[in-house]
Structure formats: structure tokens, C-alpha cells
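Every protein chain of the complex appears in place save one, which is left out.
Note that the chains are named A and B in the order they appear, and that numbering of residues resets to 1 at the start of each chain.
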Amino acid sequence: MPAVKKRRIVDSITKESIISNLANSTRLDERGLLDYRNLEIETKILKDKTNGSARVKLGESEVWAGIKVETANPFPDTPAEGVMTCNAERLPISSQYIEPGPPDEDTIELSRVSDRGIRESGMIDVKELCIKEGERVYSVYVDVAVINDDGNLFDAVAYAATTALLMSDMNKFTIEDDEIKMLDEKQPLPIKSVPVSTTFAKIGDKIIMDPNADEEEMATARVTLVTDENGKYVSAQKGKPGGFTFDELREISVISKEKGDEIRIKIREAVKNGA
Amino acid sequence: MKTNSVERKYVMPGDVVIEGDHNPLANVIKSGNKIISTKIGMAEISYNGVRVMPLSGTYIPRMDDVVIGKVADMNGFAWEVDINSWFFGILTGSAVFGRQFSSSRDSMKSAFNKGECLIAKILSFDRTRDPLISVSGPGLGKIKEGEITYITSSKIPRVIGKKGAMIKLIEENTGCRMTIGQNGAILLKGTDEARTKARNAIELIGNQAHISDLNDKVISLISK
Partner (left out) sequence: MSKNNIERISGRAPDELRNVSIKAGVIKNADGSALIEFGKNKIMAAVFGPKEVHPKHMMVSDRAIIKCRYHMMPFSTDTRKRPNISRREIEISKVIREALQPAIIMEDYPRTAIEIYIEILQSDGGSRCAAINAASTALADAGINMRDLVAACAAGKVNGQVVLDVDDTEDKTGEADMPIALLPNTGLITLFQLDGNLSKEEFDKALELGKTGCDKLYKLQRDALSEKYFNDKNGNKEE
């Protein structure tokens, strides 16, 4: 008898209608192939305990991000640089397919891909996070909780993490007689750019943006591409067992930039409205 | 909503539905001389006893119920069908191929594959074993086309309506054909527009199953 319903199963008739819709260049939720779902960004939702926070709803996928800025010892190989880590948790409340316990490989991939997007874009100037070289640096923790999973968590987590970082502040400090003193006064994080993640999936020979849970499960291949505001590609990850052709990747890279700019405006707006 | 013999009221878990000597029928417990609700729903006090029609909860299989499910897994002898309940429905090879079924001769995959949807009937369920289901009978079997939409199973009676009045109303006004699974899964067949209308009507029933002028609301939604 079955153990647990381990993985989502897309039923055959849904599969068929997804495919027949795609053939007509539409999708079950009436989106075009390269449209993303309704994106809702809310800030300052956890203002009592975090330095910055954001809640993102991408369609029915919902994630909450919270930032904690603390101080720590620098790593010996980078004595003059602060630390930034991004970690995503798929909570068991988010789906019946997720069990509590140590993260599975999908969750670890999600965490690492979102960490890489922020890190490689140089969004945070880690040199500015140094308090005293070799002794004390700021440590920025980005934690993201997945509340409801309806596919494409890569983008939802990235948008929440980015927005929360843009909203985040950190305590100022002074150094008197070699003593570091943290002050109550706040300053913004040293932000250099705003990376935007976009994710595409391939079903048959069709490329779609922002797959929902059913589409993601059906897709043979998935690719996440992160661009910064200078139009540079800063990180990418292909997932699932299938693959893309060169032409497909070229096409995706163009759309990724276009849609990325659109979404960046939305993120900036949310930050402006929240400030 | 009031009729001569039935009294209705909204209740929540722990609410005393009525005191006195009454027969507890469904979703109520008897504690002393009180009848207490165990669910959110509409309590009905009638001559026969007290029951609560729940507004939430998982489907509990009953013998002879028609259900709609999807094949979640299979082994050499049986299919495990997700019927939106606590347990998978078990469809045995012999229920499909007949008594001469042999796992080496008959290809299970030729009948049902993982992910395929079917209309089935509950053969037996006693809470000590997984429910057995069957696909032999008129209207039962593999679903080849259409769309499945879901609603809380306890609201299925409202989708059906009195003697099928609500089904008829939706079908006639949308042109969509509906097959109703008691497990809360409803199969819709028709044009895109027809299905969308029917889906919206079912969603409305799901959100407002407790109100009395449901028919009017559904009509005004469909004719919009």
C-alpha cells in the first residue's frame, strides 16, 4: 500500500488540456505563454522583530521573507567583508507533499539558487558591511518561508528576498578607543543593484514563463535566469531532467531581460510604497 | 428555510444543538442529556433525530457512492486511486479484467495508467481496510475528456439540489454537462465558456452553501 503521496501527480485530462491549450498559445489560467501570474508584494509585515520583511504572492504561491542583521566574526579569507546568507524553507504547511525534517534536495536547490542570485549580482556591497577589519563585520541573514506552494518558488523566493533586503536597515556603529559600539540609530543596507529572477519551463516544444505547480510538474526542463539592472546575466540554473536547445536559451535570455525590467519596476514600487 | 418538521441552525464544534432526549444521527455526540455538534455546519433537528450537515471536512467513503478519482500508483495486482479521501481507493486487477485476471498475462497499463482519471463506485468500506472500488457499471470507467473541479464533499448535496434541481439549472443555463462524484470531484464537459460558467457556479455554491436563496444567486451569476 502507498506510503505517502510523495509527489504531485498531474491527472491525464488536465495534462491534455494544458497541452492542447499550449498548442493554441494559451494556458489553463488564461495567461499567454510568456505572462507571469499576478504579483503582489507587501512590505513591513514583520516589522517588530526583523530589519526588513516582505510577503510575496505570485499567483497562489505565497512566501514571507525576513532579514536579520547581526554582527559576527569575518571569515579568515575575507577579513574585510561582511557576510550575507540566504536560506529558504519549504514549510510543511505549504503543501501536502512536504514533510517536516531536514530539507530535501529540492529545498536545498531552492535555497542555493536564491542565495546565488543575490550574491552574484553584488546586490549587497559586502565591503561596506565591514565594521573592523579582521574583527567584526555585519552578518545579513535572509530567511524565506514558503507558506503556500503553487509552483515557481524560485521567483517568488527571489522577489521576497530582494524586496526585504531593499526594505532592510542595520544599526550604525562607532569605534571609540578600539571598542566597537553599536548604536540604536539605523542606516540602510549598502545596496548596489536589484537582481530579478525569471523562470521558464518547457512543455513539449513550448516555452512558458512562471509555471504553476501543474505545469512545473509536467515540464521536461526548467531554467531560472537572474538579471541585474545593467542588463547583465548574473546567475542561472537549469533544473529537471530534460534540456533546452541553443535557440531556446537565446530566446529565453531576451525575454528574461524584458520581463525582469518589468518586475524590477514592480519591486521598486512596492519598496517606495512601503517606505 | 424553515419547514414544519425540521429546525435548522448554524453550529460549531462544542455547541449544544439541543437538550433533551433526541437521537444523535450524524456529526453530533451525546453528553448527558445534551446533543453537541462536532463540526461547523448546519444543525437539523427533526422528528428522527439531530444531525449536523458539515460545511468542511474530508470525504468519508460510503458503499455505492459514485466517486471521481485519479490513479496515483499501481502495482502488479491493483491500482491505487486518489479519491480525495483519507485512503486511496483500491481498484483490483480482477475488478477490471474479470475473475481470470492474471498479473502475468494481462497488462495493467493497458487498462489504466498513472495519472489517468476515472469514475468509480465504492464497493466496500468499513474503516479497517482501504476502500475497494469498481469501474464496471453504466457511466463508470475511464475519463477521456473534460475538466475536474473540486468542492468540499459535504456541499455536494447543494450542487445536486432538491431532486437534481441545481444540476439541471446549471446544465440548462450553461450548456455544460456535469458528472458528480460524491467525493467532491465534479467532471465538467462542454465548451470552454460553458465550463467556465459552470465552474464559477460551483465555486459560488462552495462559498455560500449555507444561504437559502442559492438558486437565485446561481442564476444571476450564470446569466451575467
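Couple of notes before you dig in:
Criterion: a contact is a pair of C-beta atoms (placed from the backbone, for glycine too) under 8 Å apart; a residue touches a chain by one contact, two chains touch by 3 or more.
As the structure is a prediction and not an experimental result, all values here were calculated from the model.
Set against the missing chain, the residues A:T43, A:S94, A:Q237 or A:S256 yield one that touches it, A:S94. Residue A:L46 is the one among A:V10, A:L33, A:L46 or A:I131 that touches the chain missing from this view. Touch with the chain that is not drawn comes from one residue among A:E81, A:D115, A:D143 or A:D228, which is A:D143. Residues 1-2, 8-10, 12-16, 27, 29, 31, 36, 38-40, 42, 54-58, 86-87, 127-128, 152, 154, 208, 210-212 are the ones on subunit B that touch the missing chain. Although one chain is not shown, part of subunit A still touches it, namely residues 2-5, 45-46, 48-50, 53, 60, 62, 64, 66-68, 70, 87, 89, 91-96, 99-100, 141, 143, 145, 147-150.
As a convention for this text, only the chains that are shown with their structure count from here on.
Rounded to whole angstrom units, the spacing between the C-alpha centres of subunit A and subunit B is 39. Contacts from subunit B toward subunit A in the complex involve residues 70, 72-73, 80, 82, 88, 113-117, 130, 143-148. Within the complex formed with subunit B, the subunit A residues making contact are 1-2, 5, 9-17.
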